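Of the protein chains in this complex, all but one are displayed in their positions.
Letters A and B mark the chains as written, and numbering starts fresh at 1 in each.
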Amino acid sequence: MAGKPKVVITWLGACGGCDEAIVDLHEAILNVAEAVDIVFWPVALDYKYKHLQSMQDGEIALSLITGSVRNSEHEEVAKMLRKKSQLVIAFGACACFGGTPGLANFRTKEDIFTWVYRDAPTVVNPKANVPQTKTWVDGKELTLPDFYTHVYTLNQMIPVDYYLPGCPPPPDLIGNMVQAVLSGDLPPKGSALAPRNSLCDVCDRNKTKPYRIELKEIKRIHEVEADPETCFLAKGIICMGPATRAGCGESCIRTNTPCRGCFGPVEGVQDSGARFISALASLFKVSKDDDIKQIMDGIADPAGTFYRFTQASSILGTKKIEKTEEV
Amino acid sequence: MKNYEPKLICFSCNFGWGFLTGEEKLKSKVKNWIPVACSGKIETTHVLKAFQQGADGVLILGCPEGHCHFQDGNYQTSKKVHLLQRVLDAYGIDQKRVKMVFAVDSEGKKIPQLVNEMSEGIRHLGPMKPV
Partner (left out) sequence: MWKTVSAGATRVEPAVKQFLPPCQVRCPINEDIQRTNVLISLLPEDPELATDGVIQIGDYLYDRNPLFNICGYVCGLCELDCNYQSKGGAIRRRLLKRFVSDTYTYHLDRKEEFNIAKQKENVAIVGGGPAGLMCAFDLSKRGYRATIFEASDRLGGALWLIPRYRLPEKVLTSACENLVRIAGIDVKYNTRVGGGKLTLERLKNEGYKAVFVAEGTPAPRVLTFGREKVEGQELSGVMYGNMFLYEVSHGNIKPGYFKGQRVIVVGGGNVAFDVARTARRLGGETTVVCLECENKKSRDGIPADVDEIRGAWEEGIKIVYSRGVRKIVGESERVKKIECPKCTNVFDESGFNPKFDTSDAIELSGDVLIITVGQGMERGALQDLLDERGGLAVDPLTLESSKKEWVFIGGDLRRIGFMAEAMKEGLIAAESIERYLRGLDIREGRKIDFEPQDIPLRRYYLNEPEVLWIPPEKRLHFQLFERGFTLTEAIEEAKRCLTCGPCISCKACVSVGIQEALPTVKVYEDRCSGCGVCSSVCYYSSAQLKEVEGKRKSTTDMFKCKSCGMCVVACPSAARELTGCNMEKRIQEVYASL
């Protein structure tokens, strides 16, 4: 069947939000469906893996892959799609940076399994059964994908051509991406299909910052009634905006919530959390050294806050947590 | 874990440490030594990369309170490191692996000793594997 380019939209360790974002193109999705042939989209269409397996290398024009890589199935699908696709786009924060699932890297697989299958309050599992990769039922072998010890980003598994960050990417960026792919007007390989600078560049609240910010304490967004027009950071509320790429349309800011960093680092930066740590620390001005420690200790869960979406792609992102022996 | 010698990266500020002795002489006494013009120039990224590439610890030697030639560079470092230590904790990196010492030692004589002290202090934690 010559003519329309083949497009795959698939999910690995994902929540489905990115697929939802594609559907949020509303009527425009009909134009997309006209221009391309979607040959695999688990959430919406009934194609199977064998349909993918039967394709030639390079037969697929574009694969949009959402979700992080956590088990062997994810890895298999990612690798297969890489072989068979001309363009692979890491779609959404999970594929680009590991996303929120990346925070699981702060725990060992044992800890996770112990909690999920035994210790969590609503679990009833007297035999402490955990998923096995192989089991026999009625004389037949059943297999499950192997749950890895680590959450990986897509580009830690396969070479990725473009990145579309966001949790999820907003419809306008998705629309732009489709246009760009169809017209062939794409930036150099490896680029993110989003603006290059940080959120402060486009945020309306940026101009309300004083010349010098001198923070004496940190407040959490639920502890205060935030003014709807002033910069969060200037008021001592942690907003990841300065270290986060723009392009989301400031949807959180507009609902009076500080940015959580779902668009990942700006162009040219690998680890947005590290840069934000420097930036945030530099804004504090307290007189006594004891107060420094106190304030820093007062920030609830710094690792989770600064690396909420980007742990897996951070500088130490590939470090595996191991149980250390107490000596 | 017995014959293991921790690999320490030592940053030291030139205005407070060793400027009288000069780099050539001190280089031979301190392994993995990086003299910088101000401890405030050390980025979070540098510390994280040190661990990523297999360092077992990072020692930062800066100037005492009120003595920074660039006004408050040492204070900036202090704040950053405190915050960073909590993040390193989540990554499973013991907070003892990053240490700051604020003092003046114009000849740099104490630098090897401080490196040794820190080595002793983190030996029991074992080596960091490069990520």
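Observations, loosely collected:
Heads up, the rule we're going with is that contacts are C-beta pairs under 8 Å (C-beta built on N, C-alpha and C of every residue); 3 or more make two chains touch, one makes a residue touch a chain.
Everything numeric in this text was worked out from a predicted model, so none of it was measured.
Summary of contacts with the chain left out: across A:E214, A:D297 or A:E322, the touching residue is A:E214. For the chain missing from the display, the contacting residue among B:G73, B:G92 or B:G108 is B:G73, taking the whole complex into account.
Although one chain is hidden here, its contacts on chain B can still be listed: residues 7, 9, 14-15, 19-20, 22, 32-34, 36-38, 40-43, 46, 49-50, 53-55, 65-73, 75-76, 80, 106-107, 130. Residues of chain A that touch the chain left out of view are 196-201, 206-207, 209, 211-214, 241-243, 246, 266-269, 272, 275-276, 278-279, 281-283, 285, 287.
Methods note: only the chains that are shown with their structure count from here on.
Taking each chain's centre as the average of its CA atoms, chain A and chain B sit 33 Å apart.
Residues of chain A touching chain B in their complex: 106, 271, 273-275, 277-278, 280-282, 284, 289, 292-293, 296-297, 299, 302-304, 306-307, 314-322, 324-325, 327. Put simply, chain B touches chain A in their complex at residues 43-45, 48-49, 51-52, 65, 76, 78-80, 82-84, 86-87, 89-94, 124-126, 131.
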